[in-house]
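To start, the structure itself, in structure tokens.
Apart from one protein chain that is not included, each protein chain of the complex appears where it belongs.
Let's look at chain A:
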Amino acid sequence: MALLNEDHSRFKTFSRRAALLGGGKALLFGALAARLYYLQVVEADKYATLAEDNRISLRLLPPPRGRILDRFGQPLAANEQNYKVVLVAEQAKDVERTLDRLAQIIELGAGERARIMTEVRKKRAFVPVTVREYLDWATVSRIEVNAPDLPGISIDVGQTRAYPFGPEMAHVLGYVAAVSESELKAAEDPLLELPGFKIGKNGLEKEYDEKLRGSAGTSTIEVNAVGRTIRELKREEGTPGKDLVLSLDQQLQTYVQQRLSGEKSASVVLLDIATGGVLAMGSVPSFDPNLFNLGISASHWRKLRNDPLHPLINKATAGLYNPGSTYKMMVALAALKAGIDPAETVYCPGHYDLGNARFHCWKNYGHGEMDMHAAIKESCDVYFYDLSRRVGIEKIAAMSRRFALGDKTGIDLPGERGGTIPTKAWKRAQIGEPWQGGETLVSAIGQGFVLTSPLQLAVMTARLASGRAVVPHFRRDLQPRADDGPRAQAVDAAQQVAETRGGPGPGTPAPEPMFAALDIPGADFALIRDAMDAVVNEPGGTAYSKRITRDGWHMAGKTGTSQVRRITMAERRQGVIDNEDLPWRRRDHGLYVAYAPVNAPRYAVAVVVEHGGGGSKSAAPIGRDVLAEAQRLDPLANDSPEQVADAPPIRRG
């Protein structure tokens, strides 16, 4: 009984305490449930977002870069497959051993190995590390064959820019290279932040970079805690870069560059007069743009930069020269506009006196009586000294401007330079001195302050030949890629383009001229063209020996010589030294401008041979050959000029 009573009171205490315990436990469980409610209902959105952030990762898909094609669809810049060896550390159980084995196939220097090992350690085990890029096919096959002995090694295919014509197109196409720090800061396109992404750094690659680049696609992927890709959730393909079709003709360009290869430093511009399209633009010496792609070595880069012949500069647009006698047409047109009679003659005794100064004609004993036609044909300096005195520098400059001289033509190629057409105001502003009368004389024969680029001279010639305000350009078309598969790019695109872009067939109405007519009387143009015809095709013309003899291919032109040194009185007394006897650096620049065919001009050319001696001897033969080649390659050489205004690409079709 005592036991029971005692136990009963103990039980009462126990029950009371148990009830308290139970209450406490219920309270704590309640707290857990409340916390769960807080996390899963109140804060659910916040954590759901965080969970998505954890799991979702966005990756950029670089679009294939658009190709650059010539007018017939020949690829000038394309994307090539770049085979590289990559190493995935987690698949290679022993990275060192795998590299040992790989070293038996490709040479691996100690430095290279150290770099690979550092990268392997730095990156997560499933991230591929690039061992070597730009493998040739033989090496690729040897690695593939030995794959079982090379755990973790695989071949990855990337894309790299390739310029099949190398140095022949370097100045026109430019090149692509890695994005620089400053470009990265200025850029809005996230593509530029992709490691290894390359953008156009020069030439057309730079000018049309954004169009060629296309826009990035995105791949939304699910990643796990260590960043490994689990699966792709969504994929939005980017837009591949557009193909850029040029007015350039690869065959002509190759020809021009080869024709120039005999010269130390020279340039040529060949224009389609009707469209202003650049058919060829040559500049020597050149460089291989493919080098920039693969990563040019510092020493090679220095060599290119410090080369006195400036291989990196496109002399056709960025080279500035005194136009020499090729400028005389401007002076003549300015005189005609001023009402001077072209039949009026000037006697040339071989020199012209202005005050105390004596200005020499290139021909020591003089040309005798000269009218305008004869003065252009024989390039008499004295006639133009006299003319310029009467017309004045301002009118000559105004006429020059109408022929696109002394200013950037606005061609779609970076790096163009403007040059100078001097006026009195210009000299006061730039040099701070008043204009001297003699400077008008010097300018009239394209010396002194007058500076033009070969491109400007070509445009001038095209305008003289057509009477229209021709503007030069490279771009013919930008078109979406027909196929962006890397293999398809290798396929000759000429067919595709030929099919999609049929030219105007026979019977198509003649297209409207593309450019406005210059407000210059036709009679004035006729006189100048006649004179330029005579320069080449009449005996006694300065380029008579360089004429094209084939019927219908005749060209008209004008030679020029740009003096680099000053000829002293002493030298004149003893006889001017022949160019051949001078060191190369002190020889004259040879210039030549021309168009062809004479009766229906389609091609305009400008040639500058640095230190080539007289224009007639050095530049004119090149101009002749280029114009002949252009006409030889012209698919519609025998058709009327109206029908070939925009040369249709059917030559190789």
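Rule of thumb we're sticking to: contacts are C-beta pairs under 8 Å (C-beta built on N, C-alpha and C of every residue); 3 or more make two chains touch, one makes a residue touch a chain; residues count from 1.
The working rule: contacts and distances are computed from a predicted model.
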| item | value |
| --- | --- |
| Chain excluded from display, named as in UniProt, from "Thioredoxin family protein", "Peptidoglycan glycosyltransferase MrdB", "Molybdopterin synthase sulfur carrier subunit" or "ABC transporter permease" | "Peptidoglycan glycosyltransferase MrdB" |
| Contacting the left-out chain in the complete assembly, out of A:222, A:344 or A:371 | A:222 |
| Residue in contact with the excluded chain [from A:230, A:294 or A:431] | A:230 |
| In chain A, positions touching the absent partner | 3-4, 6-7, 9-11, 13-15, 17-18, 20-22, 25-26, 28-29, 31-33, 35-37, 39-41, 43-44, 46-48, 50-52, 54-55, 222-226, 230 |
